[in-house]
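Since the structure comes first, as structure tokens, the remarks are kept for the end.
The other protein chains are all here in position, but one chain of the complex has been omitted.
Think of it as A, B and C in the order they're written, each chain with its own count starting at 1.
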Amino acid sequence: MNPALTGFIFLLLIATAVSACLMKDILSSVIALSVFGVLLSIVFSILQAPDVALTQAVINSGMITSIFLVAYSQTMKVRSGEDNTRVIKTYYPFRTDEMVILFICIGLGFFLWKGIVPMGFSSLSGDAANHYINFAGVETGASNIVAAVLFDYRGFDTLGEIAVIFTTVTGISILFEGSRYHRSSSGLSFIVRRSMAFVIPLIILYASSIVLMGHLSPGGGFQGGTVLATASICFCVVYGSSFEAARIHPWIKETLESTGCLFFAGLGLIGLCTGAGFLANGAAGFPLGTQGTFISGGSIPLLNMAVGMKVGAGLSSLFYSMVKILEAPFEGIPGEVE
Amino acid sequence: MTMSSMSFAAAIIIFCTGFFTLLTGRNLFRMVIGISLMEGALLLFIITVGYVPGGVPPLLPLKGLPVNPLPHAFTLTTIVIGASHIALALAFVVRIHSSYKTLDVEKIRGLRE
Amino acid sequence: MNLPFLHLSLNMHPDQISLVMGAFAIFMTLCSALYAYGYGALAKKSQARCFWMGLWSFGVFSFLTVLAADWFSLIIFLELCSISLFLMILAGDVKTAVMYLLTQFAGAGSLLIGVSILIRDSGTIALGPVCPSAFPFFLVGLGLKAALPVMHFWLPRTHSMAPTPASVLLSGFAVKMGVYGLIRLSSESTAPLFLYLGLTMAIYGVIQALLQHDMKRLLAFHTFSQLGFVMSALGSGTEAGIMAALFYSLAHGIFKGLLFCSAGVMEKKYDTRDLGLLGRGIRKDPVTFALFLVGALAITGFPGTSGFLAKSLVKETLKEGHHVLAIQALFLAGIGTALSFSKMAFYGFMKTRPFSGKDMEKEERPREMKYCHAAMLILALGTLALGILPFSLPRSFPMDTRIWLSWGNLLSALSPIAAGILFFTFLPGLFRPLSIDVPDLYWLFSQLERPFNLLSSVLQQYHNGRLPRYLKFLLAAILIIFLLLIRSDQ
Partner (left out) sequence: MTPVLVILIPLTGAFLLPLLQFLSRKIIVLVVCLAGGLSFLGNIWGACSGWLRPTVHLAGGWPAHIGIALIHDPLSSPFLLLAALGFGSVLICSFDRTEKFSWRFHVLLFLSWAAVNGILSTGDLFNLYVFYEIFSVSAYLLVAFSTMEWQAIEAGFKYLVFGTVGAMFFLFGTTYLFLFTGYLNMARISEALMSEPGLPVFIPAACFFIALSIKTGAFPSHFWLPDAHSSAKSLVSALLSGVLVMVSIYVFIRLFSVVFIVLKPLVFPLMLGTGSLSLLTGHLMALRQDDIKRLLAYSTVAHLGYILIGLGCASAAGFNAAIYHAFNHMAAKMGLFLTAGILASHAGTRKISELSGLGWDLPFVSILFVLFTAVLVGVPPLNGFMSKWYITLACVERNQAIPALLIILGTVISSGYYLRIIRRLFSGKGTQGTSKDRGATWYVVTLMGVLCILLSLLPLFPVFTDTLHILGNWIMDISMYKDLVMIP
């Protein structure tokens, strides 16, 4: 790729980051952050990481931005006695202490830079990487080496990862336990709602293709699951927040999520039972199939499905927990606030 | 400048920007934005570690020397974990706002001494 | 490295000194218990429970302390003794008790560091002289227990504020355990240091005692001064010196216990310890006065009492070491002792009470007071027995006892007493009890908590709940860690 163009994209990336830092209005900052996320996913694809680019686009710039906006709108609801100032101060010119912090941050950056200089920015290093590249196809049957690493070689990490999402979802539903759905929102106009009805199945189809083809092409359970969750966010935006809750009860989502997790763990236990080790794939007797065909990769598609189920249900219930209105009583501001 | 060095530099600069935002932002949202920027920078950093000049994506069949797939697997995990952090932080922000009625972090100091 | 706990602890190997001290510990505990039974001043049931628990555990632990064969177990039991005493003092005054405990913990800590240095440097922790690198820690630690100069700041307050039975044990045995440690520590090289410390203590204690108006504080300073005698005996650095120090501690423990007991009885009777407010005890309570007199004579070294023998022993050992100056200093201290006990006897017992209009005498409880008197009687008999027994059993004592009965020795023992009494008779105005407390080092050490308070209030200002500020500290710390590591890397 043209180095000048690459350089420009990097500059743009930095510029969006700085603008997310400096913009006066929070909403503008959030939008800048979203742009930053998209640019980052472009950079990832430049860096030959399609899987990551997809995930970044879906999760960071899609899901997280929407959660940002939900949180923002939650805090902007006017209540009596509320401090409504959104912008607390202007950010330029910098105060002295901010200058000091800036310099210290630059110093930190200098040290971090020092760590990579002697490496000379080279090459594929390590036995592990070589092994993956040379043997992943044979040993796991998957075409997507990243999926092979993620679900087979280092499948245990992935178990941990879904546990992190599980924890977060549980936690957020704890944090918003005393809340209920907002009734007033009736969604957008009729035309939008009808056209959405056509789009939603396509989104779900797309999501399931990402999930099911995870072992063949970039994508997989995380990405597909997030797209699924996006469908449910669309429901919320287009039909109003109480619609989806009425159709799909939160309990169903929690059940789906838990089932996904248990499915993953169960697949791992099969490997353990056959004596090949937890989350073993070919060694545990999963048919590896022909590499490049749909039925290949042993347990990887199954794991992808489990993860997709889990992530989709988890993220949408996370979103719905945040959309609900807090009913927490005003507890008074502790201590004296200047 | 090579691709890697540019990328590393960008990652470190963005990380410092994020840290700066976290430290100086008085609004809770801005702090979360700072965290988010730091996470993004970290992702870029990890991906760059696995980058090989002239590499191809790690998809079989290979059409050349592929980049290191291990950092990609990392990054996927990190993205999800980072997203969890941010979602959790935002949930906390909403909760704090409902009890303190403010987003100014300097005023959120019920616990002290 | 071998982690030393089991091989070393609970290591009991008593020699003669230990056995004597052990017997003495039991004796003192029992006397104190008897006295406390009669004393009964503890208002609340909980306090009394606390006190008795402390007393009996003190008996056990102090016995174990002196039996220990290595420094580590000695320290452990010593600290347990401190806790028992803490419980006992708690029944009197909480603040004093806390102060006492903190002091003793600091001492024990210093001792423990000393022991760990000992393990590192000499490999053995058997009782005995220690290597020079560990010596300062031992000196500080044992000094805090034995109230060496500067480290004695806790002593007057503790002795005066504690309930009297606790004071009896404090002065009678607790301080002696420190001395016991110092006895074990002493060697040729430490002798001069101990001698000078001892002389300082003897003189300073007497001067302070003369200025006191609180009976128990006065006695406390005398404890300090008498410990000076013990230390100067150790200062001779000989076997005989150690013998003398040991004997002196025993004798002092008994008669000081007796003196505290009588002060306690007076306090109980008149509800005050102020010498300016007391008096007339000689007529109201002649028994107490008589017993007090035995103690007072003993502490001044009147022939026939244990004090006489002890002082003679100390003098003897100092003479052998040709420490003429030391003998003279001790002579001066002896005069001071006689003076201050004349003062105590006069103002405490003989003088007519100034506020006779309001009779503050309490209802007596004769039956229980009897136990007090019994305990005092035992102590008095002990004093006399220690004074006479060595003469009747010459072989049981390592030195020839008869030479002390020479006229010269008797004269030198009697002359400071006579001088003291004479001074007191002719210059009574000088020694009238003051109405103010004379400052001691305690004030200085009560300021010790100031820097800590200051520091913690400064720290508190930084824990002010401001998250950005916390993060700034974090950033600074990150940079410092990077800098430290990069510097040492290059």
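Here are some notes:
As a working rule, a contact is a pair of C-beta atoms (placed from the backbone, for glycine too) under 8 Å apart; a residue touches a chain by one contact, two chains touch by 3 or more.
Quick caveat: nothing in here was measured; it's all calculated off a predicted structure.
Looking at the complete complex, one finds that the omitted chain is in touch with A, B, C. Which of A:T167, A:S195 or A:T293 touches the hidden chain is settled by the complete complex: it is A:T167.
The missing chain, though absent from the display, is touched by one residue of C:W56, C:W443 or C:F473; that residue is C:F473. Among A:A129, A:V211, A:L302 or A:L315, only A:A129 touches the chain left out of the display. Listed by residue number, the positions of subunit A touching the unshown chain are 111-112, 114-116, 118-119, 125-129, 131-132, 152-157, 159-161, 163-164, 166-168, 170-171, 173-175, 177-178, 251, 254-255, 257-259, 261-262, 265, 268-269, 271-272, 276-281, 283-284, 328, 331, 334. Hidden from this view is one chain, which touches subunit C at 1-6, 46, 75-77, 79-80, 83, 94, 98, 101-102, 105-106, 108-110, 112-113, 116-117, 119-120, 452-453, 455-457, 459-460, 463, 467, 470-471, 473-474, 476-478, 480-482, 484-486, 488-489. In the full complex, the hidden chain is touched by subunit B at residues 19, 22, 28, 31, 35, 38-39, 42, 45-46, 49, 70-71, 74, 77-78, 81, 84-85, 88-89, 92-93, 95-96, 99-100, 108, 110-111, 113.
Note that only the chains that are shown with their structure count from here on.
Taken as a contact graph, the chains are fully connected, with every chain touching every other chain.
If you average the Cα atoms of subunit A and of subunit C, the two centres end up 73 Å apart. Chain centres here are Cα averages; for subunit A and subunit B they lie 12 Å apart. Annotation for subunit C: residues 465, 472, 475 touch two or more other chains. For subunit B, residues touching at least two other chains, in rising order: 19, 23-24, 26, 109-110, 112. The residues of subunit C lying in touch with subunit A in their complex are 465, 472, 475-476, 478-479, 482, 486. By the touch criterion stated above, subunit C contacts subunit B in their complex at residues 460, 463-468, 471-472, 475. Residues of subunit B that touch subunit A in their complex: 1-10, 12-21, 23-27, 29-30, 32-34, 36-37, 39-41, 43-44, 47-48, 50-53, 55-62, 65-73, 75-77, 79-84, 86-88, 90-95, 97-104, 107, 109-110, 112.
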